[in-house]
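Pasting a structure here, questions to come.
What you see is the complex with one protein chain gone and the rest in place.
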Amino acid sequence: MKRILENISNLGMTLPECPQPVAAYIPACRCGSLIFVSGQLPSKEGKMPQGTVPNVVSIEEAYTAAGQCFMNGLAAALSVLKADESLRLVQMQGFVQCAPEFKEIPQVINGASELALKIFGAEGTHARTAVGVAALPKNAPVEIAFTYQVEKEGSPKFEGRYNWL
Amino acid sequence: MKRILENISNLGMTLPECPQPVAAYIPACRCGSLIFVSGQLPSKEGKMPQGTVPNVVSIEEAYTAAGQCFMNGLAAALSVLKADESLRLVQMQGFVQCAPEFKEIPQVINGASELALKIFGAEGTHARTAVGVAALPKNAPVEIAFTYQVEKEGSPKFEGRYNWL
Partner (left out) sequence: MKRILENISNLGMTLPECPQPVAAYIPACRCGSLIFVSGQLPSKEGKMPQGTVPNVVSIEEAYTAAGQCFMNGLAAALSVLKADESLRLVQMQGFVQCAPEFKEIPQVINGASELALKIFGAEGTHARTAVGVAALPKNAPVEIAFTYQVEKEGSPKFEGRYNWL
């Protein structure tokens, strides 16, 4: 956990508070060595961009919002992690609230994926699903769910990592 | 399994028949200690509410429908469980068929989440994703997929459960 927090600090970023769920569920659920993180909205200190991409929320704003989803999800994952454990990101499921004509969905979700690579390095590479949907909770422009794997700190296990990385 | 069935009975509820898939897949797939349950529609004894939320199907009706999705998914999960095993819910992925203007998606999916807590107690707390989509199979108002963890009956394992629970 220490290395993750150091990397966040080195990037000049701050880990947000663990997000409060908007309903009857928990932010992150640990199951063996997997952590399932609930779909995260891009709320930051009680505020959140709202609207459909790209007519109300621009691609650039949505990209930044996706990064905030990532930070909120990371705070949720860390809330169920022990001090001597570390995380590896394995999966990201992104939903963009957009007009049917909008197809640059991957560019929006990249805001989370590229931040994952900055913070985690090779352990941040992940499988990803990205789709555009009609409506998201609280009129959020983006919602992203995450799956993490728990590892012992200092002993990353890179089995089967895709070979061009 | 016994305790789950007792809790359902104590709530005055009845476990439905394991739902028949509407296409070429199975209701639940067990993979080690995980059970992946297919996306469930709110069919009940051959009938199902149909239409978009909230103009055709009200929020209240959709909330009830989400609970039916949960019961159908539970029947599917139990169909791959042995008598001396128990379940812990870890993840729920909810899709509401709604108008683009509708943003109360979490309130609909709560119909499943709150029923999970009633039936499972602490073992029903889960990570969750909730989005609004344009169309669902058979014009269903809601579809929910579930991930369960298999546990030995009587020996629940609460590692890393979120600390305010």
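Going in written order, the chains are labelled A and B, and every chain counts its residues from 1.
Heads up, the rule we're going with is that a contact is a pair of C-beta atoms (placed from the backbone, for glycine too) under 8 Å apart; a residue touches a chain by one contact, two chains touch by 3 or more.
Since the model is a prediction, treat every value here as computed from it, not as a measurement.
Touching the missing chain, out of B:Val37, B:Met71 or B:Val90, is residue B:Val37. Remark: the omitted chain is touched by one listed residue; of A:Met13, A:Val56 or A:Leu117 this is A:Leu117. Counting over the whole complex, chain A has residues 33-34, 88, 90-93, 96, 98-107, 109-110, 113-114, 117, 125-134, 147, 149, 159-163, 165 touching the chain that is not drawn. Mapped onto chain B, the footprint of the missing chain covers residues 21-32, 35-39, 52, 79-82, 93, 95, 100, 133-139, 143, 145.
As a convention for this text, only the chains that are shown with their structure count from here on.
Rotating chain A by 120 degrees superposes its CA atoms on those of chain B, with the angle stated to the nearest 5.
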